[in-house]
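Removed from the display is one protein chain of the complex; every other protein chain stays in position.
First chain written, first letter: the chains are A and B, and each begins at residue 1.
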Amino acid sequence: MKEEALDLKTAKAQSFRQIDLRKKTRLGEGTIQALLFLTGILSIFTTIAIVYELGKEAMLFFADPDVTLVKFFTMTRWQPGIGEYGIVALVSATLTTSAIAISIALPLGLASAIYLSEYASPKARSVLKPILEILAGIPTVVYGYFALLFVTPILKSIFGDGIQVYNMLSAGLVMGIMILPLIASMSEDALSAVPRALREGAYAMGATKLETSMQVVVPAALSGIGAAVIVGISRAVGETMIVAVAAGAGPNFSFNPLDAAETMTGHIARISGGDLSYNTIDYTSLFAIALMLFLVTLVLNLISQWVVNRFRERYE
Amino acid sequence: MSTHTNTYPQGDAFNASLKTRYRVATIWQFAFLSALLIAILALTALLYNVVDGAFGYVAYDYKKDPATFTPIPVNELTKEDLLVILKENLSSGAYNKLENEQKLETRTQGELYTLFLERLVQIDTKATWSMTDSLFRSAEIRAEAAEKYPDAQLEFRSWLTPQFLTTPMSSKAEFAGVRTAVLGSLWLVGIAILFALPVGVGAAIYLQEYAPKNWLTNIIQTNINNLAGVPSIVYGMLGLAVFVRTMEALTSGSAFGVTDSNGRTVLSAGLTMGILVLPLIIINAQEAIKAVPDSLRQAAFGVGATRWQTVWYHVLPNALPGILTGSILAISRALGETAPLIVVGASTFISLDPNGPFSKFTALPIQIYQWTTRPQSEFHAIAASAIIVLLVLLLTLNATAILLRNRFQRKW
Partner (left out) sequence: MENNNYAIETNDLSIHYGKFTAVKNVSMKVERKKITAIIGPSGCGKSTLLRAFNRMNDFVPSCHVTGELMLQGQNLYSRDVDPVEVRRKIGMVFQKPNPFPKSIYENIAWGARINGFKGKMDELVEQSLRAAALWDEVKDKLQQSAYALSGGQQQRLCIARTIAIQPEIILMDEPASALDPISTLRIEELMQELKQNYTIIIVTHNMQQAARASDYTAMMMIDDQRAGGVIEFDVTKTIFTRPKDKRTEDYVTGRFG
């Protein structure tokens, strides 16, 4: 019985056509795959092009015998045309406006996220979330208009002559509003990624909703929230139009929010908007600033991505 | 055993502490909610601010009294009247120049009337007031205007008019329109999407359907995520260095026989914008492709389909709504971006419509920026009007995206 079964020779022999399974040359498939690969790799070329072009012109800037790294990082005045190369004069404004923006966007964004993720009913969410999305979709130049023609007059009526027409405070505040939706949505993602079981564990021990949210959920989502803040900072540092319109048109080494001062981005926008001729120190200096900007935002974005990925691994 | 009862509050004591806990909780809940309310308030203030600027009283003056040109009251002038007036009063040089741009007979009454006000009467805006002021402080404004500008006329004006949409740029706010800018924006976005959509979808297909799991794929993916976070002005610098300068022969059109241009063309700007929105399109398309269930791919492979047949006949059609939604979001982004355009050299004053990829151009956000940064309040008024135009465009696009998403949303 057993032999019969394993032998399997009872079936009658049959003739059948031979099947050819060898690889066919599929020219179309290959071509398409190659093309798709090219489109995929194009983004790498974009990055290479950015680094190469910014680097090349920035090198020309630093190759100028008058420009030294010491001057670049220690002088507090920036006017390459007359031999002043202190990027600090621009960095100070970038730092000030970004700090104001984050100090607005972080508490408001995080609080919004907590409300949306922990408290809001599905119905309330469906109303509140689109509002944040609209806020996120408004072009930054419109925020610039809002800063200069709405927020600045209000600040003027508060601070009187103590505040300049163009000032970092107004730009920073509005930038905070602009970044708020970003921080809110990233934080909300982080909060809702915290497993239900963790919340239930807290509730089962008699914690209130607030205690659960603040002492269990938020700490568990902290790295995700951190990533949101880092991306927010990166966005603030790179933001151009709001500061170009409202913060001031001239480098000014100052950390006083009531002063007018020009950020790195604002400076690039103003100088390149004029009639800029190639191969001048003005031209190359802009690339040096842009390279700084690119590197700073790149590092911030990489850190944030790394944090998010680590966070994701933990809960998936 | 009795430690239990001693270490925790019991009965009333517990109830009291619970009450406090609840009170604190309510206060915090309100604090969380108020963050959202602040966001809503900011949005409302922003929209109000824009609308407030686009309407309101304006005090204007005529340099020359219309009565010196014609006895007919200005609001009863016909096209024929205006033709005669313009012919008689404009210098022959100015008249011929206008004729060369477009025959005067073929222009509308409105356009001729604008010419009449701009060239002959030379209207001059003295002051403008916001909508709120105009509505609630009407009497004070009248008194103020009568005192400061005794010769001026006061009129409630909407700066946003049909003419505002159809007239080109002008150095005088009263006559400026956004036609050139809107057309410039459309060209720009068109070129950007023409470049970025096929490339972006291709890259997304590669990453989702073809790419092996290795270091190179990892680098590509990380790189795309990073590019999405690069400040837009850096893209502007890239565009300036690569498209405007290095590739000038191609982007100015001189390689194709166009002579009257440098590299600061709508083509350069469009390509720059295309590079800028590319990561956005890739990421969105990847999400859409990811949402197509694997069972569908297996079904196709199971009947002997090649990978491309599977992608082309099954994955792409099912991912299409998602891809389109993502593209519309990318278009919105491109439409509102300003900084890179400044860097690649959008013209700030241009009254000729763009007529090809090698045209000089301006764009809607560039005009808004220009007008906002002018000191005169009448320019702020047209900036507000241009913002309304831009926001309406964006709203339409996004509404389309949402409709598309709801219409084609498939439940697997």
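Operating definition for what follows: a residue touches a chain if its C-beta (ideal position, glycine included) is under 8 Å from a C-beta of that chain, and two chains touch if they have at least 3 such contacts.
Remember, predicted model here, so these are calculated numbers, not experimental data.
Taking the complete complex into account, B:296 is the one of B:258, B:296 or B:404 that touches the chain left out. Only one of B:73, B:257 or B:304 touches the absent chain when the whole complex is considered: B:304. Listed by residue number, the positions of chain A touching the unshown chain are 1-2, 4-6, 8-9, 11-16, 18-24. Remark: the residues of chain B touching the chain excluded from display are 212-213, 293, 295-306, 309, 313-314, 318, 410.
Please note the rule applied: only the chains that are shown with their structure count from here on.
One finds 21 Å separating the Cα centroids of chain A and chain B. Those residues of chain B that touch chain A in the complex are listed here as 21-22, 24-25, 28-29, 31-36, 38-40, 42-43, 45-46, 49-50, 53, 198-200, 202-203, 205-207, 210-211, 219-220, 222-227, 229-234, 236-238, 240-242, 245, 275, 278-279, 282, 306-308, 332, 335-339, 342-343, 345, 348, 365, 368-369, 372-373, 380, 383-384, 387, 390-391, 394, 398.
Those residues of chain A whose C-beta lies close enough to touch chain B in the complex are 26, 28-29, 32-33, 35-44, 46-47, 49-50, 53-54, 56-57, 107-112, 114-116, 119, 128, 131-132, 134-135, 137-146, 148-150, 177, 180-181, 184, 208-211, 214, 231, 234-235, 237-241, 244-245, 265, 268-269, 272-273, 278, 286-287, 290, 293-294, 297-298, 300-302, 305.
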